[in-house]
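One protein chain is absent from this view; the other protein chains keep their places.
Should a chain be cited, it is by its letter among A and B, assigned in written order, with residues numbered from 1 in that chain.
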Amino acid sequence: METTNPGAQPAAAPAAGETLLRVENLVKHFEIRGGLLGISTIGAVRAVDGVSFSVRKGETLGLVGESGCGKTTLGKVILRLIPATSGKVTVKNRVLFDIPTEEERKAGRRATVLDAGEMKKARRDLQVVFQDPYASLNPRMSVGEIVGEGPLVHGLTDKGKREDLVRELLARVGLNQSHIHRYPHEFSGGQRQRIGIARALALNPDFVVCDEPVSALDVSIQSQVLNLLDDLQQELGLTYLFIAHNLAVVEHISDRVGVMYLGMMVELAEVDDIYVRPAHPYTVALLSAVPDPNPRNRRRRVILKGDIPSPANPPSGCRFHTRCWLRERLGNPEQCTTVVPEFREIQPGHAVACHFAEEVTPDTIGAAARTGGPVAS
Amino acid sequence: MTQRPTRTGELLSIDGLKTHFYTQDGVVKAVDGVSFGIRNGETLGVVGESGCGKSITALSVMRLIERPGRIVAGSIRLADRDLLALSDEEMRDVRGNAISMIFQEPMTSLNPVYPCGDQIAEAISLHEGIHRREAGDRAIEMLSQVGIPDAKRRAREYPHQLSGGMRQRVMIAMALSTNPELLIADEPTTALDVTIQAQILELMKALRERNRMAIMLITHDLGVIAEMADDVVVMYSGKVVESSDVNTVFEQPHHPYTKGLLASIPRLGEKRHRLEVIQGVVPNPLNLPKGCLFKRRCPSAMPVCDTPPPLQEIQPGHLSRCWLTPAGEPPEIGADAEAETAVAAAAALTVEA
Partner (left out) sequence: MEGTQVTRIPGGAIPAVDEVDLTPVRTYWQLVRQRFVRHRLAVIAFFLMAILVTAAIAIPLLSGDAWKETSLERINQPASLTAPLGYDSLGINTFARLMKGLQTSLFIGFAAVLVIVFIGVTVGSTAGYFGGWVDNALMRVVDIVLSIPTFFLILMLVAFWGTGNVWVIIIAIGLTGWTTAARLVRAEFLSLREADFVQAAKALGAGDRRVVMRHMIPSAMAPVVVAATLGIADSVVVEAALSFLGFGITPPEASLGNMLTKAQDYFYRNPLLAWYPGITLVLVVLAASFLGDGLRDALDPRQRVETN
């Protein structure tokens, strides 16, 4: 296995169990086109920039990060809904694609990409639940047609059998079977999300990418859907890649959690480990920023300066250095701005991409936390 | 603060507000008999899920309800002015001066064709009748007060050139430029990333201290409420179901909806295996249940819940619209009391909000 990129070793590999999904050095750059005819490339949004991880069978890997961190793009590239720039994704020992980088290509390495027929087969194992339950269901199709589309596409042409299957799936996700002929607009957000889950389950997949599946739902409905996902995982032995920005939701559902910032994985560890002992300054700030629903705990926070930089023009060295509280505290070491930090294991199963992860201690965190005052950036 | 203020000490008093929408399918009672008040310098959190009427309440205060909606009953008083009795022109003056509002998506309330600084300057010059150039300087000052770096340059930029967090800062600067007594913030941080949300909340706290203004903070995020609010109003399907100071609401909630809401949110550091859920969905506003609006989802529902529940005083300053006694027992008249008895009992138990 080639590990050329320093920020991209398959660190924090699962401790035990069969590996279901393996992502290696995944890169997705969206080219910004310009010029007279809109054909020439004038730049690139580095949405995903060298991410590696693996997910073992039956676990939930949570991916958190703020807007522009590339978590949604990462999910879509794994699903091959958008083509990767380079990198390799393996699902159930089947290589979906293995695309060389520019240098590797020059050195003569060829891309291997699963052909359309094989990819269609692979999709049975690889499904997705989307964020917006209003946009993810075709408004002109009935629930039966939506949930039954997967089986139909994969050759279950018998209408009666398909309807039986759909009814079973609707019951499984907690919907009334008699709603099979209704249209999406007749359902509430939570019910629509259940329809979306039923559609994903119709092909009996092993692996489901959940892309912010509850963030568009009302608070009281979120817990219903989270419990449903939990139950389905236990009953069907599903494996989830759970992408979300809500840290509490991710903590609840995940076994391991990866934190992304500007296209890079900055920390990856077991859920208890990362929430109790975050080792990356960004993870610390992210956790500190979550408002606690406990009015007695109006605690001091680590407030980051400034905005998230544009992924079209990411900072040099460590991408977080422009907002890092630790760097400031350590007297702005030069390394942060010049050297891309290695994604290294600081403990077995706990990887972090920070030169000074060892300096992240309760003392330094406490000193960085503050309250009040308009936060000038 | 456990004592609920008397009506006289309030900056904003809403009494029996009803805002209804007349749609083709029927009347949607978006706000149906809402009463609460905000004191000077206080932050009141209004919490509820989509469709509970929290935003419509705010728009009613601003008198920005559009067809097919209409304020059909109630009163809204700001200090000693009856807002619903003002002419449109007087109301515009109130909106420009005494009350400001910020929205979830600042892009919709900023004019895309003018630089941010000009928009703030215009608000200031309208408000104080000062010259535009002077107002421009004040605008830059406002922008730097809300933590915008390099304010002079930023003032010349257009809204689309700014990030979401920056736009919300510009919105706040604009809202505060007229030094309002009351700021209505409708989901001010919902569209923002969590690290940016933390910045904006810190900013709002600091500005609240300095300007000593009252804030009506509307959000679905219980974390934001816990962080910011002094008092809390919980709304459900157009009605206030519970209100008290923030500690009471979070620590001794009385209404089963509030309890369910607090129990159902995943919290950091509390990894439970299963989340509590509130069963079912919010009722269709065109087909509301009789009696208590929450009864179909309520784990404590009783036959008596078919009669509209009383708004009881649980403790001084703590109100809950539920048949359960303050101790959480079924009411004295019994869980399956006759409708007539129940109506009379409800009237007797209900306190003036």
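The criterion applied here is as follows: a residue touches a chain if its C-beta (ideal position, glycine included) is under 8 Å from a C-beta of that chain, and two chains touch if they have at least 3 such contacts.
Keep in mind the model is a prediction, meaning the values are calculated, not measured.
Among B:Arg92, B:Arg133, B:Arg210 or B:Arg296, the one in contact with the hidden chain is B:Arg296. In the complete complex, the hidden chain is touched by one of B:Cys116, B:Leu183, B:Leu262 or B:Leu275, namely B:Leu275.
Within the complete assembly, A:Glu186 is the residue of A:Glu186, A:Glu328 or A:Glu358 that touches the hidden chain. The residue touching the chain not shown here, chosen from A:Gly174, A:Pro315, A:Pro333 or A:Gly349, is A:Gly174.
Of the listed residues A:Glu104, A:Asp132, A:Asp273 or A:Glu345, the one in contact with the hidden chain in the full complex is A:Asp132. Touching the omitted chain from chain A are residues 37-39, 76, 79, 81, 116, 119-120, 123-124, 126-128, 130-132, 135-140, 149-150, 153-154, 171-176, 179, 182-183, 185-188, 191, 196, 199, 202-203, 224, 227-228, 231-232, 235.
Criterion: only the chains that are shown with their structure count from here on.
Each chain gets one centre point, the mean of its Cα atoms, and the points for chain A and chain B are 33 Å apart. Those residues of chain A lying in contact with chain B across their complex are 66-67, 188, 190-191, 218-224, 226-227, 230, 245-249, 251-252, 271-272, 275-276, 285-298, 301, 303-304, 306-308, 371-377.
Across the interface of their complex, chain A is touched by residues 49-50, 144-149, 163-166, 193-199, 201-203, 205-207, 209, 220-227, 229, 246-247, 250-251, 260-262, 264-269, 271-272, 274-279, 281-282 of chain B.
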